[in-house]
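Note that one protein chain of the assembly has been removed; the remaining protein chains are unaltered in position.
Let's look at subunit A:
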Amino acid sequence: MSEQQPAPTADEAADAETTTDASEPTQTPVTTGAASVVRALENAGVEAAFGVQGGAIMPIYDALYDSDIHHVTMAHEQGAAHAADAYGVVRGEPGVCLATSGPGATNLVTGIADADMDSDAMLALTGQVPSTMVGSDAFQETDTTGVTAPITKHNYFASDADTVGDTVGEAFALAAEGRPGPTLVDLPKDTTMAETDREPGPARPPETTTPPTEADEESVDAAARAIERAEKPLLLFGGGVVKANATEEARTFAIDNGIPVVTTMPAIGSMPEDHELCLSWAGMHGTGYANMAVTHCDLLVAVGCRFDDRLTGGVDTFAPEAEVVHVDVDEAEISKNVHADYPVVGDAKAALDQLTEAVDDAPDAREWRQQCTTWKEEYPLAYATPENEPLKPQFVVEALDEATPDDAIVTTGVGQHQMWAAQFWTFTNPRTWVSSHGLGTMGYGLPAAIGAKLAAPDKDVVCVDGDGSFLMTIQELSVAVREDLDITVAVLNNEYIGMVRQWQDAFFEGRRMAADYDWCPDFAKLAEAFGARGFSAESYDEAADAIEDALDYDGPSVIDFHIDPAENVYPMVSSGGANGKFALSEDQL
């Protein structure tokens, strides 16, 4: 790009520096579009960003050279997107990722789609060929805004150096506003290289988007009356409860009114799973008691959830006797999948406060609570642990849970290991369960653990992974080593792409096509090759020792648990089936 504008000389930069506001002595003045982008990130309070260098994004990286923002170079852009996503989930603010044009941008796509499906706030910045070359099929040119339009809240093509900083600020604010989600700004190189001295303002969402805060009083009152008269009320907390920082309000509402609670997977931890009112999470592999409660309740109060098919099973048999109160900040979710008899459009935090205020008498639900307790006793999460059998994955998850503090953060990939982690780890705090739900992205766990650890350096971070998932983003171990991150990857290795193998056995007559992963490398040795510590365990004793050693080690470690390859995930609601007919073993499917 020899035709680009020359970088400002040291003298010019020094001149400009003397004229900046004395209250910001450490900031160099904005001289280019790229500097304006970085300033916008600083204004938004961004402390870390995850990315990979490349031709078209180089001006942004050059501007980052002068910034205090901690840039974490990832091994692959997909890892950058997942790390930013998880960083954002743990922090409750948009995570930021960067990539160059073309393959850099397309490598981000999976991570952006993941954030979109889970409503995670994230800002992606992508380099682009100079705007004069856009449309010419230039080297590393991809129509990034075209590719990402369906998987972002909104994306921007920044064509003006004077306003690019404000655009980035707007994209950051929009990602977090209302129902969170990913946004993207595509940054053509001529925009970021062009001279400008325009300081961007504070991050502000666009004027055309105005998400609701408080809910309409009438709708709250109608919902409150329905709650008061219910005999079998059930609360369903969705990810929106966590995203709106409404955990306290949600717990207060449940406890004050004595209403049992089920959660969705993204909302794991919103209600302490050891609380007597908590029935854990419902859905395809949710607890039997959660699915019984959903099936038999007469009023379902759903807060911040989108009634995903993995939660509802077949809609025809989902909570078939229940009136539905649906609280959501996104009006389009109301009656999208399940009809809401009492829609309440508002921010979960505000709306739960309003509901707490509006419900005068707690529903008389003593019998119902007793029924839920009975179901808990009838359908315990349990597994057989004969001494001499291969290691059970459920045991590993429980042992890790025991060995770590209550506020430890768990990240996962996708598959059987994810379900065991969700079932057998007892979560008591929000933002401690970090996983890929809607998109189901294998390989999410390790980069997510990196993002989570950087977001919360004082917390223990454990990535419960599967052999198949781990192998998809294993190169990010190099990042954990370079950043010296004290994380532990616990690979539940059954040498299968296990969930597929389980489905092949159940639904494809055991024809195990492309499900064997016995060609997987020795993960402990591979960890050592990366410069991490590696452990492996085949017995209960080895597992206990490896957990102790790995958690003691101050740096990244990997434990390769050789688990019982025959173990399957139950309970299970078959795809599109009735929640109340969950199977407890394969012969019930």
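Brief remarks on what is shown
Definition applied: a contact is a pair of C-beta atoms (placed from the backbone, for glycine too) under 8 Å apart; a residue touches a chain by one contact, two chains touch by 3 or more; residues count from 1.
FYI, contacts and distances are computed from a predicted model.
According to its UniProt record, the chain left out of view corresponds to "Acetolactate synthase small subunit" among "Acetolactate synthase small subunit", "Branched-chain amino acid transport system permease protein", "Fe-S-cluster-containing hydrogenase components 1" or "Carbon monoxide dehydrogenase large chain".
Among A:G104, A:G127, A:G288 or A:G466, the one in contact with the hidden chain is A:G288. For the options A:A48, A:V481 or A:A578, the residue in contact with the chain missing from this view is A:A578. Only one of the listed residues, A:C97, A:L174 or A:C305, touches the absent chain: A:L174. Only one of A:E77, A:D166 or A:E398 touches the absent chain when the whole complex is considered: A:E398. From the options A:A223, A:V338 or A:V434, the residue with contact to the chain not on display is A:V338.
By the touch criterion stated above, the residues of subunit A touching the omitted chain are 145-146, 149-150, 153-154, 157, 174, 206, 208-209, 288, 292, 295-296, 307, 315-318, 320-323, 330-332, 334-339, 377-386, 394-395, 398-399, 402, 424, 426, 566, 568, 570-571, 578, 580-586, 588.
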